[in-house]
Structure formats: C-alpha cells, structure tokens
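In what follows, a structure is listed as structure tokens, so that the remarks can point back to it.
Note that one protein chain is taken out, while the other chains of the complex remain in position.
And then chain A:
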Amino acid sequence: MRKNPTYRQATSGIPPQPETPSSTSHAEPIPGLLPDSLQRMKEIFAGCGDLEVTAWQYGPKLQQSAFSVYFQTLARSDRRSFLRETLQNLVFHDIGPATEVTVEEVAHFYEHRGASASSAELLATVGEAVRGALDGKVVIFFDGWNKALAYDALHLEQRQPSEAITEPSVQGPHVSTIENLDRNVGVLRSLLKSPNLKFEFITAGEQSNRKIAYGYLSGSVKEETLAEFKRRIADVGQAEILETSYLEEWIEDSSYSPFPQVRYTERPDTAVSALLDGKIIALVNGSPSILICPGIFLEFFVTSEDYYYRTVFSSLIRFLRMFAFIIALMLPSTYIALSTFHSELIPTVLLLAILNTREGIPFPALVEALIMEFFFELLREAGIRLPRPIGSAVSIVGALVIGQAAIQSQIASPVMVIVVALTGIASFALPQYNMAIAIRILRFPLMLLAATFGGLGIMVGFLLIYLHLSQLRSLGQPYLASFGPLDISRLRDTLIVFPRLALLRSPRNRHLRRGGPKGKQRA
C-alpha cells in the first residue's frame, strides 16, 4: 500500500513554506558586485548567530576587496584564514607581473583549475554558496567576479566506531558503523573491493539536505528488484529523512503489516554479506543503521555470526530461534486456551500442579495474562528509556512486583509468571528487534481469540497470520520465500546451515557460478 507523496509531506511535520529566502534563490547567480552579494548573504542568513562574515582587502595596495562567509561552529579554526591561502596559491604560478594581484587573475586561475595546495570549489549561484556554507565550507566572494570560492573546512566531533551496541557478537568483527555516511560507505568499500559494488547518492529534504546512499552489488542483485527499488525511492528527495528507518515506508510493500519487510544492521560484515546475497542496502548520513532490503521472513532468524560457527551448532541455534518465535507468539494464548477450554489436554499431574497455583486467583486466565503482559511491557518500556543507573532499579522493582508480590498477594499465579517470563525471554532470543515487535503485537489478538474460541481460535488466528505472510511481498519478492514458493536449493541456508562448501553452490554465490546476469551476456 503506497501512500501518495503529498500526504506524506504533510505528515513529515514541516509545512511547505513557499517564500523563505533560502529556498527560492537556488538558481540565482551571484551578483558581481561585492555590496550586493554581501547584502544577499546577510538577508539569507539573518538570525544565524554563528555565521561569520568577514571583509578583506588584498592586493599590493589593498585596493581589492573580498569577503568570506562561514559558520564558526562548523569550520575548523586553522582553515579559516582562507583568503591568504587563496592568494598564496597564486604565488607559485607565473600569471604575469606578480606585482599586482587583480580579481581577474584570481578568477582566471581558478576558472582554469590551477593546481593548488588545497582544493577550492567554484560556486556560481547563491544557492550553491548557501549550501556550501551550511556544509561547513568557507565561501569567499570577490568584488567584480560573479563566482565564489569555497574551501572545505568542515570539522565535527564524531563518535569513534565502537562495538556494535545493538548487535554484539562473540566471534567475528566487533566494529560498528558510525553516524557518518562517507565513513560507513568507505568501510563497506574496503571490505568489498569490487567495481561491482555500486553506491548512488541522493539528497533529501529541502531543509535538512540529508545525504542518503544506497548500494548494491551489480550481478548479484536481481534486476527487477533493483528497478523496483529505484522506482520507489525516486521521490524520497522531497521528504525530510532524519533516520534510516524513515526510508522504510518508501521501500516496504505494506505499511500496516506487523511484519517488518526490511532489516537493519550496524555491522559492516552483516551489510557485506547482505550485499553478496543480492540485497540492496541504504544508509542515511547521521545514522549508524544500515537498512537491508528486501527482507524475507527467514532472514529475520539469521545473524552473520551463524556463519562464523560450526555448521551443526548454527543449525541448532536456528531451530532454537524458530522455536523461540513460536513460543513468543503462542505460549500465552496456548496456556489460556488449554486452561479455559481444554483442561483435558493437560497431563493430569501437571494439571494438579497448575490447580494448586491457580486456586484463589480472582481473575480469569485471560485477564491474568493481560495484567502480567501489561506489567512486563511496562517494565520493558521503562527500562529502555531510563538512564543506565536507574535502569537496574526498575528491574529490581519489577522482579519484586511481578515475581514476588503479585504471586504472594494471589493476583497472579506462578504458572502465569512463568508463561509471561518465558514469552519475554523467547522474544529477546530473536536477532532482529523488528520481528520481536511484530510478535509482541500479534500476541494479544491471539490471546483474545484463545479466550473466546480456545484452540480453534488459535488455529484461526495462526491461519490468518499465515495467510497474511504468504500474500505479503517484500520489494516484489514473496515474503515466505524458500518455503513458499518452495526452493529446495535455498533451503540449505534456512533452518539448517549447510557447511560453507555446500553454500558455495547456493544462490548467494550465483554470480560465482554463472558470472551473474552480465556473465551470461559475455558468454
């Protein structure tokens, strides 16, 4: 379900402003006269307190004038004396009688790309000049020249790459991405040294001018998937993209489905393996997360670490995760259905044990489960947002409230606490947080169905989920791929991880075997 772009822009929080100075003057050429351009800059940047506008005089008799514009919060201090640098660049070149430096000579030098110590950029329009200043450049205007010079002087403190906080690993690389797009792309390129690794850049948002990159490994990626991706991403430039997840809504097929259709990583090795798998990745400047699409259901049970361990162990872990998925989705509803509709299905001794704990609880099983789930969700939500020192207090209080007090005061039965706790732990065992959220949502309707129809209700609910999953598509690919439609050759890297030698013949390495679609053309 694709929303139309106008609706989306209205929801992005920034109402369209037709007559702001900065947005109208993109194509306007830089006026040749210094007072005019100074006036224009001051107009545009009115109210920007951290902007430095400095007037300069140069030439042997200081009769030439220029001025520079930069943000002192962005530009590095040792690069601010640009004008001297600009002029010094001219000294080593024989540009006529060096006694007089005229604006014509400066213009001539730069317009013909004279070699200089630091690269300068020629700007022709006011818009470019504004953008340059906002990008942390030092922009110099010369009197009598309808161009401006820009030096890159951007200097921002940024986080050092640390261990991936959201995806720590025992074995394998520990490095994570950071909030700088160029650096992230650079890391990926250094890990995947292939001319087939393509990156395309988009700038999104009139106000934020956010740099977005998407990459793919040509030859591995399916042509139709890439075409579909490009079609969907085409109008993303109109919106303000503040984080990688904003892109998700452009890419995904169904915004209302609880199931995620893209996955995220902060690990370059995961991204590289996704690229090799024929996935498309997208990055946004200012966010460390890498979006990987199209996301297939089974991929949400995979971590890149699976391939670093021995095959038997990895296969067991995959089964464990599948099992965790089923527990997290169905355990509370199954308990409700069994205890309120099908007590004959509980083994007798277990039933007697449950009866012992259940007697005297004032609520029906459904209400009891909802209360406990509510407590649990509350604790989880509180724990995430709190600063770390207070976070531990929450868990202590939570353990006391849920674990002890609720049972002792006979508000909840110990069995229900086990059920809820097991459900919570099982949902943590899933490597992708997105998928855990999907289960969290679906658990509640299943519980309601179980409380009204018992086992039949669970069956119907599960069937509905299954129907939804089988009709869901991710970038045009079936979401349940490998299982439905069945692809035997791909099954060796789904629930069971085959040894790598067998995987060499798997679709991931399609391009190795057949040389990919391009290889076919050559042959």
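Simple rule for what comes next: a contact is a pair of C-beta atoms (placed from the backbone, for glycine too) under 8 Å apart; a residue touches a chain by one contact, two chains touch by 3 or more; residues count from 1.
As a working rule, contacts and distances are computed from a predicted model.
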{"item": "Among \"Cytochrome c-type biogenesis protein\", \"(2Fe-2S)-binding protein\", \"Mycofactocin radical SAM maturase\" or \"Spore germination protein KC\", UniProt-listed name of the chain not shown", "value": "\"Spore germination protein KC\""}
{"item": "Touching the absent chain when the full complex is considered, from A:Ile251, A:Leu370 or A:Ala451", "value": "A:Ala451"}
{"item": "Contact with the hidden chain (one of A:Leu154, A:Leu192, A:Leu226 or A:Ile361)", "value": "A:Ile361"}
{"item": "Touching the absent chain when the full complex is considered, from A:Val349, A:Ile488 or A:Leu501", "value": "A:Val349"}
{"item": "Touching residues (missing chain, whole complex) on chain A", "value": "339-341, 343-344, 348-349, 351-352, 354-361, 364-365, 407-408, 410, 414, 448, 451-454, 457"}
